[in-house]
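Here the complex is missing one protein chain, while the rest keep their positions.
Per-chain numbering from 1; labels A and B assigned in written order.
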Amino acid sequence: MTSIGAAEDRALLDLLERMWLIRAFEEKVSDLYARGHISGLLHLGIGQEGSAVGACSILRDDDYVLGSHRAHAHALAKGADPERLMAELAGRSTGYCAGKGGSMHLVALECGFVTATGVVAGSIPLGLGTALAGQQAGMGQVTVVFFGDGAGQAGPFHESLNLASLWKLPLVFLCENNGYAEFTPLSAHTNIERLTHYADTYQIPSTTVEGNDVLAVQAATEQAVELARSGGGPSFIEALTHRPRGHYEGDQAKYRELSEREEWKEKDPIARFEMYLEQQNVLSEDASEARTIEADVRQRIEAVAEAALDAPWPAPESLTSQVLAS
Amino acid sequence: MLPELGEDQLRELFQTMLVMRRFEEALITLAGEFDVGHFHVYIGQEATGAPALGLLEDGDFGFTTHRNHGHLLARGVDPARMMAEILGRETGTNQGKGGTLHLSSLEHGFPVTSAATGGCIPLATGAAFGFSKLGNRRVSVCLMGDGSLEEGAWHESVNIAALEKLPIIYLCENNSLEALGQRANEYPSSSMAASPLTGLAAVFGMPAVAIDGFDAGEVHDTMNIAIARARAGDGPTFIEARTVRWPGSRPLWPQLLTGELDLTIAWDETALPDEHVEWHRSQDGILRFTRELIEAGNLTPEQALEIDAGVKAQMKEAVQFALDSPYPPPEAALDHVYA
Partner (left out) sequence: MPELRYIDAIRRALQEEMENDESIVILGEDVTLGGPFGATTGLADKFGVTRVRNTPISEGAVMGMAVGASLVGLRPIVEIMFVDFITLAMDQLVNHAAKLHYMSGGQLRVPLTVRVQGGISGGYGAHHSQSLEAWFLHVPGLKVVAPATASDAAGLLKSAIRDDNPVLFLEHRALYWTGGEVGEVIEPIIFGRAAIRRAGTDATVVAVSRMVPAALEAAERLEESGTSIEVIDPRTLAPLDLDTILESVRRTGRLVVAHEAVTVGGIGGEIAAQVQEVAFADLTGPVLRVGAPFAPVASSPVLEKLFAPGVDAIVDAVQRSLAFSRDGAPA
């Protein structure tokens, strides 16, 4: 596993805590969904915490992040309040979007999470726009746009690579390649083996990293962000990762070989990071600090869930409010 | 270089190029006297279109863009009916409903001209998909400009074509415009970051080559290989045929800035004109082809002028036919909304 070397133990434990927060949040969401407390189409990012946390860990508060339909992790990694996020998933008035967005349309502007989207590749052009605004403002803000490998075959993705390269936009394309576009393996959608090849075509610097290695993603993003902040234009990071669950909650993922599921145990970015921290003596041999972190986070998420479910439903009159900005 | 073809075929190719050129010269002249609306011309790209499309067989399809006149003529569409269509007449190829931007002739294998940039790319890919499913060994040729590579639909289409090994040739005629502050064929440009352009197709693991679009022989040979590959079920090819834009190709309102083609320049009977000398010396593909034919002994100046006279007479008739043709009857406006 790569190391950022100078990172303090505390910073490493913060990464671990953030990943556990996302994992606990997502597992709670799954539980609430199974029990009928949350409805809608839910795409969980369990197993992909490493790329979200690694990339967002080096961003400034005023940097922008955009996600895809699988975006809970990205919002949380950028600093969104779990309680307002949970309330949003549960359709409550206290949610970030007052119950109007839900899982696929999360927005937490206060922390720079600009938007998720229900359309594959939909937020990539939007990310061009936030990057353009950042460039015009001249304050060094960068944008990271997360998307999956399924977006790689969509036209607007290509149009965006071209534009970002032409205009040297301060943008990091972060492709979380989990190998499956909805229900289909990537190999059935394209001859391309590495999505970085697309970027190379447009003269965008690119790299492929082990997405389940939070520090590898952090290091790659740091380099990309430095380039973007200094006016050097966009970068493309392909983070190879794994989605141990179905495309959405309720998807049994029968299209997937069992062996792939077994692989998960080795790939789990959290287990993997804990092992690394043990090796580095950041965690003790019994990893008791990690268990404390996990227990604290799970307890916190219990409270978050309780508060979210206790929160009021949106008022009927909000149905037609905010259609237009006043 | 000359394509490896028999003398008769070479002369036929020469005649086709002249039909393409004289048709548009006649159209530009007509536009000076008569309101025919705006149109785009193919002048300067004949040495690409004629040999490339001459290789297609009956049943193969071509799909084209707003710069389409030459393509249809290369496959034998009647110039008179095309002229009538451009003038909105009932006798036109589309009965006056398409105009220059939507000329089509299914019987000649040109089902659609799309006037939206890149609009034909998915259609051409779809036809290739159909051919492959039908197993009929037909091929689809997608004629496209370099600007259409900026459209997302191009990437979506070529990905599928490569994945499914579809029988299609993407023939990209790159006539990139110097007037926009960009040297011809120089990439990255102000609107395209990819360099080389062939990389946009090569990335999918398919053959992608850049060739000299003024060189009829190179076009012929390259297309020949691509078509054979497609027919054999081995998948798509991308060809970037490089030309420069004809000086008279002013957007919307072309002008005969280089004058009408003077074949006698090819055998130095007439000296190179002072203006647009580069055009006459090396860029006009027809003059180049003529020089090559004469040098190789496949054509004499007298024969060239005789063929040209015939073509010019044909174009005169085409214009007259169009002008004499009636406009469509009012009730035609509501025909063909549904099949």
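The rule we apply is simple: a residue touches a chain if its C-beta (ideal position, glycine included) is under 8 Å from a C-beta of that chain, and two chains touch if they have at least 3 such contacts.
Because the structure is a prediction, the values reported are computed rather than measured.
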Full-complex contact with the absent chain, from A:G118, A:G140 or A:G179: A:G118
Listed residues A:I22, A:A90, A:L163 or A:I237, member touching the removed chain: A:L163
Residue touching the undisplayed chain, where the options are A:I46, A:M86 or A:L126: A:L126
Residues belonging to subunit A that touch the chain removed from view: 64, 66, 95-101, 105, 107-110, 114-115, 117-119, 122, 124-134, 136-137, 155-156, 159-160, 162-163, 166-167, 322-326
Residues of subunit B (touch criterion as defined above) contacting the omitted chain: 37-38, 88-90, 92, 96-102, 114-119, 147-148, 150-153, 180, 190-192, 251-252, 327-328, 330, 332-334, 337
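The rule we apply is simple: only the chains that are shown with their structure count from here on.
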Inter-chain centre distance, subunit A versus subunit B - centres from mean C-alpha coordinates, in Å: 48
Touching residues (chain side subunit A, partner subunit B) in the complex: 153-159, 161-162, 165-166, 189-192, 197-198, 200-204
Subunit B residues within the subunit A interface of the complex: 150-156, 159, 162-163, 188, 190-195, 199-200, 203-206
